[in-house]
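Yeah, one chain of the complex is gone here, protein chain that is, but the others are all in their spots.
Now for chain A:
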Amino acid sequence: MGRRVAVVGAGMTKFVRRAQETGKELCWEAAKMALDSCGMTLDQIDCVVLGTAPDTFDGVHMKGEYLSDGAGALGKPYMRCYVGGGTGVFAPIQGWYHLASGHFDTCLVVCEEKMSSYQPHPQGAFLTIFDHTTERPLKPNLLWIFALEMNRYMTTYGFKKEDIARVAVKNKKNALDHPAAQIPEQYTIEDILNSEVLAWPVQRLDVSPVSDGAVAIVMTNENVARRVTDKPVWVEGVGWALDTAYWTNRDLCYPRYVEVAARMAYQMAGITDPAHEIHVAEPYDPFDYKELHHMEGLLLCGKGEAPIITAEGKTERDGELPICPSGGLLGVGNPIAAAGLMKVAEIFWQLRGEAGKRQIARKAKRGLAQAWGDLMQVGTVIVLGI
């Protein structure tokens, strides 16, 4: 890679079902925490990047404009990126290109989501994501199409619900150590299997919750990074890919777009054997099967192997390849864009050895965060290292 870019600070609000704060206030809280964490102030920030998912959640048209002052963008160059659920990991990629261009020295990256404004339930915001001619008349629901995908994954490899429920148990347990987590809990596989069926094979405890929250990170070029911190975490590789909108033509058992994005990031980072060269990963886990799906797409294991290494305990916090040590979306919560950036923040804390009770057992020099979004369509990947 050309000019080096580092993450030097991170902060996040607590993820909750219904925040009293407005979206602007959530942005401000996270941004303030991120700046404080590295001893910087807003006037040292050259540009601001915002990530937030559908405007329909808040019912605000041009939500990026509305949130801009809360995110600290007043009078600054400001961009809002948007790749659906992949936004949270794309925002730091956008921060990367702002800085790697050599045009700016410092960038504040803020991701916010306030889903609770949508009444009665934010699922309604997803009814209008489908093709207006071919799909919307069928009134599909997001849970249904992910049920299709989960079913396809299970059927292709012959996995049982138990194999997948392990992910939910692990992540919700990991979240017990996260001070900002929304639904940490010690469950058994039985609990997951006995939870309410939403759209078979998806059950309530297979799914991440509806959340409000914000996360922010501070990114800088090499010069500033060396000045403000002894422990910069470098962006080693970034990748993103957006597949066709015609999701019905895809083989749903494997996320090829994630593989394309991962290969782009690995090439930039000079990684040839990701399963060994990545030491800790935060793949996107809005549903438990998605973590497995994404581990395979990220080439962290072979196709159809993710449930096996999960059952072996390799992905636990004290395992060989800790996956979602934060507790993931299943445990910490899923304020869409903020959840993705939470994963990046977690890798930042893990690599710096600042994850407290969540700190993984093995020594980690390189980690990865990934998000996924749109109509099972987009993969965004960032590789961080020290």
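Operating definition for what follows: a residue touches a chain if its C-beta (ideal position, glycine included) is under 8 Å from a C-beta of that chain, and two chains touch if they have at least 3 such contacts; residues count from 1.
The rule is short, and it goes like this: contacts and distances are computed from a predicted model.
Trainee: Among "tRNA uridine 5-carboxymethylaminomethyl modification enzyme MnmG", "Acetyl-CoA acetyltransferase", "LLM class flavin-dependent oxidoreductase" or "Basic membrane protein A", go ahead and choose the protein name stored in UniProt for the chain not displayed.
Mentor: Not shown, but named in UniProt as "Acetyl-CoA acetyltransferase".
Trainee: Could you tell me which of A:V8, A:A31, A:I45 or A:V83 touches the chain that is not displayed?
Mentor: A:V83
Trainee: Touching the left-out chain: which of A:A19, A:A53 or A:A181?
Mentor: With A:A19, A:A53 or A:A181 as choices, the missing chain is touched by A:A53.
Trainee: Can you say which of A:A100, A:M115, A:I183 or A:V233 touches the chain missing from this structure?
Mentor: With A:A100, A:M115, A:I183 or A:V233 as choices, the missing chain is touched by A:A100.
Trainee: Against the chain that's been left off, what residues of chain A make contact? List them.
Mentor: Residues touching the hidden chain, for chain A, are 1-3, 22, 48, 53-56, 58-66, 68-69, 73-84, 90, 94, 96-98, 100-103, 125-129, 131-132, 239-246, 256-257, 260-261, 264, 268, 373-375, 377-378.
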